[in-house]
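Here the complex is missing one protein chain, while the rest keep their positions.
Order of writing sets the chain letters: A and B. Residues in each chain are counted from 1.
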Amino acid sequence: MPDFFEYLSPNVAVSLPAWLDLASVAVGGLTGALVARERRLDPIGFIGLSMLCGLGGGLIRDMAMQSGGVYMLDNPYAIPAAVLIGLVAFLFPGPFARIPNLIEWVDIISVGLFALGGTDKAIVHGLLPISAVLMGTLTGVGGGMLRDVFLGDVPGIFKPSNFYAVCAVAGSAVYYVLVMFLGANKYLAAILLMAVTVGLRRWSLS
Amino acid sequence: MPDFFEYLSPNVAVSLPAWLDLASVAVGGLTGALVARERRLDPIGFIGLSMLCGLGGGLIRDMAMQSGGVYMLDNPYAIPAAVLIGLVAFLFPGPFARIPNLIEWVDIISVGLFALGGTDKAIVHGLLPISAVLMGTLTGVGGGMLRDVFLGDVPGIFKPSNFYAVCAVAGSAVYYVLVMFLGANKYLAAILLMAVTVGLRRWSLS
Partner (left out) sequence: MPDFFEYLSPNVAVSLPAWLDLASVAVGGLTGALVARERRLDPIGFIGLSMLCGLGGGLIRDMAMQSGGVYMLDNPYAIPAAVLIGLVAFLFPGPFARIPNLIEWVDIISVGLFALGGTDKAIVHGLLPISAVLMGTLTGVGGGMLRDVFLGDVPGIFKPSNFYAVCAVAGSAVYYVLVMFLGANKYLAAILLMAVTVGLRRWSLS
């Protein structure tokens, strides 16, 4: 894809900092743990769902892209973080119960963070624009899709996950255009990706 | 697998033309869009199912083979084609409603085209005969399997997808034997693969 390298500004090939990926794992894991709480699962169910939602989207991304390694296997903190989130959410349910609509906020923030990680990895590895947006979207909604399929919430997912997918497409596209075509700083672009993804979702719920 | 290269005639390593892969995406996408129509999904549902069925089988193939790249990410037309099919099928439902049994024809033609793409990629990358037939079969039925799992049609799939799998196995095996053992021209072999796959399916329905 050499014709795209002309758009490359120097900062494009520099990945976002590693703590952002870890933040996705934590927030994604929390969405899983909150669903485990709704279903009154045991601690293993909490940990299993936290791992599925915290690590699943990134694993789908890495298996599909086949470049740049497998994040959850290469990073020594990713798996422990997902396990820890599941455990903490099981042991201390109090704080999570007090925040209203917590699950919806956590869900869409997690979609945004994963979309960010997916789009950025695709940019670093020089994927085509539309492939980068698809990888961002797939990473964004992948963990939730796996969770729904595993829990048998299948018929339900196709409508509500619509919203998530649209939010993730819009956020990923905004990030790609800003970084690759307009030469924007990646942190600024990341903030706008989050604003677009979360904003669209809140707007769709209002 | 050097012992298999003795069968290689000069044309074996030449892939089938790229438009055949694109045709699989289009026909596969159409199977998804027709299911979306049956379920009265919204435009996002049409596009989502068109992408799942048009790109899913090839993605499974590429993730499992781990060689030769990821078609849907490398080809700039694959993702747009799947999106477009979903959109067109949503906006202009008329023509699709007029053809009787359209979904069954489209389904099995899609299985044949994907089986062709899967078997041929496996041949180009020198897989073992039985692995090539399995890759053809998996590519052929993969998109439909994903669709069924995602839509929660799970108990139903195991019986009817039997037929599809058998048709795909037979078509892939015919193609492999013709190209690798009998040195047949790939276009001729492709036509026979389609004839065997579609023919077996029609015969099983009669």
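In the analysis below, a residue touches a chain if its C-beta (ideal position, glycine included) is under 8 Å from a C-beta of that chain, and two chains touch if they have at least 3 such contacts.
Keep in mind that what you see is a predicted model, and the values were worked out from it rather than measured.
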| item | value |
| --- | --- |
| Which of A:Val14, A:Leu73 or A:Leu188 contacts the chain that the document leaves out | A:Leu73 |
| From A:Ile44, A:Ala97, A:Leu182 or A:Ala195, residue that would touch the chain that is not displayed | A:Ile44 |
| Absent-chain contact - pick from A:Leu59, A:Ile109 or A:Val166 | A:Leu59 |
| Interface with the undisplayed chain - residues on subunit B | 63-66, 127-128, 130-131, 134-135, 145, 149, 152, 154-155, 157-159, 162, 165-166 |
| Residues in subunit A touching the chain absent from view | 41-42, 44-45, 48, 59, 62-63, 66, 69-70, 72-74, 76, 79-80, 149-152, 154 |
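In this section, only the chains that are shown with their structure count from here on.
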| item | value |
| --- | --- |
| Cα superposition angle of subunit A on its copy subunit B, in degrees to the nearest 5 | 120 |
| Subunit A-subunit B separation of Cα centroids, rounded to whole Å | 30 |
